[in-house]
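The structure's right below; bear with me while I get my questions together.
Partial complex: the chains shown occupy the same locations as in the complete assembly.
First chain written, first letter: the chains are A and B, and each begins at residue 1.
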Amino acid sequence: MLKALAMRLMQIGLDAYVVGETTTPSVEKGDLLIAASASGETSSVCMTVQSAKKQGADLVVISASSESTLGKIQTPDITISSATKFSTSDASIQPLGSLFEQMLLIVFDAAILEMSQEDKGSNDDMAKRHASLE
Amino acid sequence: MLKALAMRLMQIGLDAYVVGETTTPSVEKGDLLIAASASGETSSVCMTVQSAKKQGADLVVISASSESTLGKIQTPDITISSATKFSTSDASIQPLGSLFEQMLLIVFDAAILEMSQEDKGSNDDMAKRHASLE
């Protein structure tokens, strides 16, 4: 879901990168890291958030749990009620983090829609930035 | 979205692979290829579907458009009404294929939920198959 967000951010004209992809540069003060983990226990996410925090990046953390390793590093900015790989939830009969991922996508797409309207960016502008080798 | 589906398919106990990832084996008769492109013009998707068809794989094709290069190779099994990078749609004010991707995720998660209930697979079974190095 975060990759879908990064792609849309690039398409509305912002510099966006995905942690772990080939040409992602060094994180710096002034960068914003957006991180999500339903359980808040995904160790690569915890480690990345901790490291970005030390390096002075701004953070947005999204989780289904605030009582977690991730929650202790950084209180989640957005909490989504959902099952995780460690717990079930009354919010849905769906397994694991399915509901969490659906909500992430909707939240991100809503943010992109709002941002693209502010900028008066059109479908055409975004289509021009859409990858043309695919 | 197809990666999210492949991950869940693996977690309910099926052999699933993503085209283009490192250890994805050769496609064979008896394999099922699931392909999606909102516009039906994503050339890598068209090429993959055509090649898998020649190699005798079964196909499920999902698109927002049946009048497309992809639609001519294989009539879409599921058609989702959505804007694409080439056209806008009355179905939503969202840009590009956003609605298409949201619908894909919901359709896939619904299929996974039904498949996991048939197998009487539980959240616990799926959690055990969840990647433990992440």
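By definition in this document, a residue touches a chain if its C-beta (ideal position, glycine included) is under 8 Å from a C-beta of that chain, and two chains touch if they have at least 3 such contacts.
This is a predicted model, so every value here is computed, not measured.
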Full complex, copies of the single sequence (shown: 2): 4
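As a working rule, only the chains that are shown with their structure count from here on.
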Chain A onto chain B, rotation angle from CA fit, given as a multiple of 5 degrees: 180
Computed distance of Cα centres, chain B from chain A, in Å: 22
Chain B residues within the chain A interface of the complex: 1, 4, 8, 11, 42-44, 83, 85-86, 88, 93-96, 98, 101-102, 105-106, 109, 112-113, 116, 121, 123, 126-127, 130, 134
